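Omission of a single protein chain aside, the complex is shown with its protein chains in their original locations.
The letters A and B name the chains in turn, as written, and every chain counts its residues from 1.
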Amino acid sequence: MIKQLRKRHFQIWIVLLVLLPASIVMARLVTPKIPIDQLLQPSAYPAYPTIIKTITKDNYSVHLRKANDSSFQLEWINKKILIVPSAAVYKLPAGSNDTKNGVLIGRIEGRGVYRFAVDTSFRPDRFSSYRLFLYDFIHQQVIDTIKF
Amino acid sequence: MSASYSAVGWNRQKKNYDWFIFGFCLLYLSAFIGFMAISNPDYTFETALIRSTATLALLLLHAILCIGPLCRLNKKFLPLLYNRRHLGVTMFTIALVHGSFSIFQFHSLGNANPFVSLFSSNTQFGSLSQFPFQSLGFFALVIFFLMAITSHDFWLHNLSPRVWKTLHMLVYLAYLLIVLHVMLGAIQYETNPIFISILSAGSATLIALHLLAGSKEIRKDNIEYPLQKEGFVYVCETQEIAQNRAKIFCLGQERIAVYRFENKLFAVHNVCKHQGGPLGEGKILDGCITCPWHGYQYLPGNGQSPPPFTEKVSTYDVRIENTKVWLNPKPYAEGTERPGAILNS
Partner (left out) sequence: MNTDHTEEFYIGWMDKAPLSFAKHIKKVLLAVLAIVIAAAVMLAVSQKKFSTGNFEFGTLTEVKGFYFSQPVPCIKVVAGKNLFGNNVYQTIPLLGFGKMGAAAAISSIEKEKNTSLNQREITLKGTLLYNDGKLFMQVDNNDQPLVHIGNVAGAALLPAQENLGMVQLRGEIVDPKCYFGVMKPGQGKPHKDCAIRCILGGISPVLRVSNNAGEINYYLIVGANGEKMNQAVKDFVAEPVTINARAVKYDDWIVLYVNPENGILRYSYLREKFGASVQDCATACIK
């Protein structure tokens, strides 16, 4: 390498000695942090006071709640991200797999708590007569089945 | 030292070098994509391709930039220098895959031409955190492209060494652009400290190697030779120069190599005409001074390359008094025959 070139290299690397760490540090300092905030959805109804039955799975927990006036509430806590296009909860008679025979309870979306008022057919002495289906009505496929 | 144009002068070492690069790149891409698929099952192949080629190109760039100073610090790294241009072209090819795919992925199928979109989507040039980092990568890729297409002795001669070297020194600007491209791009999102640590370690290594090598060269340049007589400068004792080897002295503007060959001392300009390699760190083989970088050769008596080659370097007068070697730093025209100084037996 000729002398002029050696000098040029040295100058370049002195400049890079300053610019490289400065760039790295400055870029790190200005890295934005996405803020957190309160969510507007789902806006669940207040929970009924008494839990009668609980089913816990990896992706969600289901509680059957009861109020003082003996009305029932199905509470669905969605713990993990849904990876299906749609998800609706159906109550079907035991032995039936056709949602046309069932009752639509409500829809589940993102993570959070969903509460649906349900009728007395959900009471404990009727547990064996029905099952809950989590159903994708866009693809028309059963996602999961829950038996109390 | 081609007398005529050929794309690549293949030999066994070049083939081994290139096979290693190919195998290494394949291994890296497979490992990166494989481990990404295992640890991140929801990955998409497009993202894996963009990221694997990005990280591979950056690692190759660091390796390329390390080779020069490593060779100055330890000659055993010279085999890596010999075929470095192939490494450079490989790095450009990988970067081109990354750049092309990214432009397609992020800018095509929209309501604007992808290249127009590249510069017109994000226009926050006044913000550091939101800076359009893709344009930095684009300009770096342009520099790598120009370097890759001129990575041949044909361009070295036709552009002139000065222009060619200036173009190839833009690699340092490209490196800075790439560091900014990464820091203002991927690392604004991937906040795991491992990314910034690896990049910082790479930059620190390059800076340290270059400054170490540079300091070593500066020390050599600053050695003084105070004893002067009739235009000649006393440089060393005859026994300091080994047979078929040289010693290098920095007198005035440039370095001069003094070779010992067949009981005589000859002095030639230290800078090889090919790519500026240090002729004084070479060896005389088959009667020719052989450059340690790419093997270019020159006759010690006149500084000319043996026919059919046409490169020439300047020659100098050498005188021996008893065991003292005196060197005249005034160069003769390139290719001038000089008798050399006879060593007392």
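Definition applied: a residue touches a chain if its C-beta (ideal position, glycine included) is under 8 Å from a C-beta of that chain, and two chains touch if they have at least 3 such contacts.
As the structure is a prediction and not an experimental result, all values here were calculated from the model.
Who touches the missing chain here, B:72, B:107, B:168 or B:312?
Selected residue, touching the omitted chain: B:107.
Determine which one of B:53, B:90, B:200 or B:290 touches the chain that has been left out.
B:290
Across the whole complex, list the residues on chain A that are touched by the chain not included here.
Residues touching the hidden chain, for chain A, are 32-41, 78, 81-88, 99, 103-112, 116-119, 137-139.
In the complete complex, the non-displayed chain touches which residues of chain B?
So the residues of chain B touching the unseen chain are 9, 11-14, 20, 24, 27-28, 31-36, 38-40, 42-44, 46-47, 51-52, 55, 59, 63, 75-80, 82-83, 105-112, 117-118, 121-124, 129-130, 132-134, 184-186, 188-192, 194-195, 198, 220, 223, 240, 242, 245-249, 280-283, 285, 290, 292, 294-295.
The working rule: only the chains that are shown with their structure count from here on.
For chain A and chain B, let me know how many angstrom lie between their CA-based centres, rounded off.
Once rounded, the distance between the two centres reads 54 Å.
Help me check something: in the complex, which residues belonging to chain B touch chain A?
Against chain A, chain B makes touches at 128-129, 165, 169, 172, 175-176, 179-180, 183-184, 187-188, 191, 196, 199-200, 203, 206-207, 210-211, 214, 217-218, 221, 250, 253-255, 271, 276, 278.
Spell out the part of chain A that touches chain B in their complex, as residue ranges.
It is residues 1-3, 5-6, 8-10, 12-14, 16-17, 19-21, 23-24, 26-28, 30-32 of chain A that touch chain B.
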